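Data block below; observations after.
In this view, the complex is presented without one of its protein chains, the others remaining in place.
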Amino acid sequence: MAADFEPRIVGFLCRWCSYPGADLAGTSRIRYSPSLHIIRVPCSGRVDPLLVLKAFQDGADGVMVLGCHPGDCHYVEGNYHARRRYALMHRLLEYVGIEKDRLLVEWVSAAEGGRFAQMTTEFADQVRELGPRGGTQVDRAD
Amino acid sequence: MIEQIRDKARELLESKQISCFIGYERGTRGKTHPAFIYNPQEVGRLVWDESCTHNLTVYLHQFKNPVKRGEPPPRVGILLKPCDTRSLNVLFHEKQIDRARVYVVGLACEGVKGNGRLAGRCQRCSERLPLVYDLLLGEKPEPTGREDYAEVADLEAMSPKERLAFWAREFERCIRCYACRQACPACYCFECVAEQLDPPWMGIAIDLSQKQFFHVMRAYHLAGRCAGCNACEEACPMEIPLSLLNRKIAKELEALFGYKVGQDAITPPPLATFKKEEEVPL
Partner (left out) sequence: MKAMSRDRLLAWLEELAGRSTLIGPRIVGEKILYKPVHHSAEIVLDFAKTDLSAKEYFLPSTEAILSVKREKKGFDVEEPSLHGRQIIFGLRPCDARALRVLDALFLNKEPADPYYAERREKTTLIGLACREMGDECFCTSLGLAPDEANDVDLMLTEMAGEYAIRAVTAKGKALLGAAVLQEVEGVPPNPFVRQKQVPILEVGKWPERFDSPFWAHLSDRCLSCRLCTYVCPTCRCFDIRDVELSDKEIERLRAWDSCMAEGYRRIAGGHNPRPAKAERLRNRFYCKFCYYPQDFGPVACVGCGRCIAQCPVNVDAVEVLEGLSAL
């Protein structure tokens, strides 16, 4: 793959833990991969797998879903649901030809700015290795 | 057995316990199709044999509303095979169908045939007896099947590129007719996300990326709810092996959570619930 391929990564970050964690990385001036486009959602439990698949459909090479640590969800149980959903989604994506390493689901607290930055940069490197998603060609009558 | 079915249907209709009996009848060109008997004199139309492949549970959705305002919804009788009763349990659990509004004639089943061959799901069937019924007809046949997810494993053994190519080849043929969705008893959303245009999640284009998106998401939305009745695959005009998606999900849910679909009307599907302390390997 081209060395200058810059992956496009979409991240769904929850408003209470992982997004402030990303914010902390920013205010602490910790550098992390600029490939990440963040979408803030109320809770990781709100991230319907439809959104993840749509992100891949629309050109994302990698997707991150970051939530609060299990037990710390602001809405009590959202991340428990997310945990189960993404266990299944990983396996289903792999099965239909999207490598499971293109989807990262992790728990990041508001205090873990450094960890967020490191995770993001490592993930971007991983996706860069995998290459562009390529995916399906749109077959349109022309 | 057919006489017992007809007798029961006649009895239920004559005593007005039900307003309609849903079963199977002979159609044109040697085909069998779903039958709706409203008149007790017409129970002779009902048939039961290995050509009765349809999952009739899907028709219960059209009897959910009262015929006249102020009345309760109609009560119907229905003929179900073991696989069909699994989808009925899912609908009971989801409170879509009221148990009191259905009289189930459950049939012991040796399998149905398509194109002269025993259907794939029947070869793998270990159920053989219906899981919910008001009347059970037939003797339990010898269980001959076991779901070992063999074809799923074949696909899992391919490389990611091969898998991508496999699914692209299959979904290329799809015409987005939604026959799979309409035949499915568990797909009952008033407005399917595939037809939402504001925002256009899947748009209107009948192109490969949207078709793949639709099928993968439909399979995901059926996770833990798909009974494996194969109505989708049988309805598909392009013979796309849709069950390979559903069986993969069923395999993972069994491995991760020990879950088998439709065994009763109480156990929630795994994605509708959680355990606080659990290791779910991502």
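Note that the chains are named A and B in the order they appear, and that numbering of residues resets to 1 at the start of each chain.
Criterion: a residue touches a chain if its C-beta (ideal position, glycine included) is under 8 Å from a C-beta of that chain, and two chains touch if they have at least 3 such contacts.
Values in this document were obtained by computation on a predicted structure and should not be read as measured data.
From the set B:Met1, B:Ala153, B:Ile175 or B:Ala255, the residue in touch with the chain omitted from the display is B:Ile175, counting the whole complex.
Residue-wise, the contact with the chain that is not shown comes from B:Ala183, picked out of B:Ala183, B:Met217 or B:Leu271. Chain B meets the missing chain through residues 27-29, 31-36, 54, 58-59, 62, 169-170, 172-173, 175-179, 181-183, 191, 195, 197, 200, 203-207, 234-235, 237-240.
Convention: only the chains that are shown with their structure count from here on.
One inter-chain figure worth recording: chain A and chain B are separated by 34 Å, centre to centre, where each centre is the mean of the chain's CA atoms. Those residues of chain A lying in contact with chain B across their complex are 49-50, 53-54, 57, 70-71, 77, 80-81, 83-92, 94-99, 105, 135-140. Of all residues in chain B, those touching chain A in their complex are 155-156, 160-161, 163-168, 172, 193, 201, 205, 207-209, 212-213, 216-217, 219-220, 223, 245, 248-249, 252-253, 256-257, 270-271, 274-276, 278, 280-282.
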